[in-house]
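For this view, one protein chain was removed and the others were kept in their places.
A and B are the chain letters, set down in written order, and residue numbers restart from 1 in every chain.
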Amino acid sequence: MSKRRPYVRPMAGWWRKNPFFVEYMIHEGSALFVAAYGVVLLVGLVCLAQGEAAWNGWLAAMKHPLALLFHLAVLAMISYHSWSWFKIMPKTMPPLVIGGKRVAPAMITGAGLAATVVASLILLGLVWGMTR
Amino acid sequence: MGDDAMSRPLKRSNAPIFWGLFGAGGMLAALLGPMLVFITGIAAPLGFILAPDAMSYANMMAFTGHWLGKAFVFAIVPLFLWHAGHRVFHSLHDVGIHAGMVARLVCYGGALLGTLIVAWALLLIGF
Partner (left out) sequence: MARTITMEVLRYRPEQDAGPVFQTYEVPFTDDMSVLQGLLHIKDELDETLSFRWSCRMAICGSCGMMINGKPALSCKTFLRDLAPGPVRIEALNHFPIERDLVVVMEDFIDKLERIQPYIIPKEPRTLEQGEYLQTPAQLEKYEQFSSCINCLLCYAACPQYGLNPDFVGPGALALLHRYNADSRDGGAAQRMELVAAEEGVFNCTAVGYCSEVCPKHVDPANAVNQNKTTAAADYFLGFLKPKGSRT
């Protein structure tokens, strides 16, 4: 009879055992904040469709200190999402070759973050221009 | 072992649909998310940088009344939800909750429901 008795180790708590995985779980966790923000916008949109009174109610709620605190937290986590999204990007896209040379991963991450800054400024400028 | 390994039936994954929506939403959230949160959650409510009535009813109706504004809202809100739904679905699996169909229903069903509500609200606002 075979003496083989392979031992399978449990996976429970795997993500706590390595800083790399802790970071992964935090950036995956940013999705909860993205979802919450999506729901806030969704509720706002429904209020808007319902008419002026409902919309003003939503606006007033957005001014509540707790709402502001919530949005500060969302801002932090969604910024973290941007950072981690572009940090993984070099690993997830086909190699980018420009002028016969492969673009370094740090360049790709940098370009993504630069695009975020530019897009953000354009967005802010547009909103500022349209609502002035 | 080789032979039955090669002949084991394979089922095609439907993930490309959800993965595609996840990627599109993730990209939008990465590029525009922080500034959007800043605008709608901090700057406009506080009247900081932006005018205090930046998100007034008239302004918002004009914005969502225009087809471009509609397209923007219809891209942002549903894709954020699909992005988050997909990630949460995988995170549940990651932490050992292999809820299968229930998790799918909550994560993707929620995103789908959100998408339908956005479409309905935008139609209600009209053109």
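What we mean here is this: a residue touches a chain if its C-beta (ideal position, glycine included) is under 8 Å from a C-beta of that chain, and two chains touch if they have at least 3 such contacts.
Fair warning: this is a prediction, and the values are worked out from it, not measured in the lab.
Considering the whole complex, the hidden chain is in touch with A, B.
In the full complex, chain A touches the omitted chain through residues 3-9, 11, 14-15, 17-18, 20-21, 24, 28, 88, 90-95. Residues 1-2, 5-6, 10-13, 15-17, 19-20, 90, 93-94, 96 are the ones on chain B that touch the missing chain.
The rule we apply is simple: only the chains that are shown with their structure count from here on.
The touching residues of chain A, when paired with chain B in their complex, are 11-12, 15, 25, 28-29, 31-32, 34-35, 37-42, 44-46, 48-49, 52, 55-56, 59, 62-63, 67-68, 70-72, 74-75, 78-79, 81-82, 85-86, 112, 115-116, 119-120, 123-124, 127-128, 130-132.
The part of chain B that touches chain A in the complex is made up of residues 25-27, 29-42, 44-46, 49-51, 53-55, 57, 59-61, 63-64, 73, 76-77, 80-81, 83-85, 87-88, 90-91, 94-96, 114, 117-118, 120-122, 124-125.
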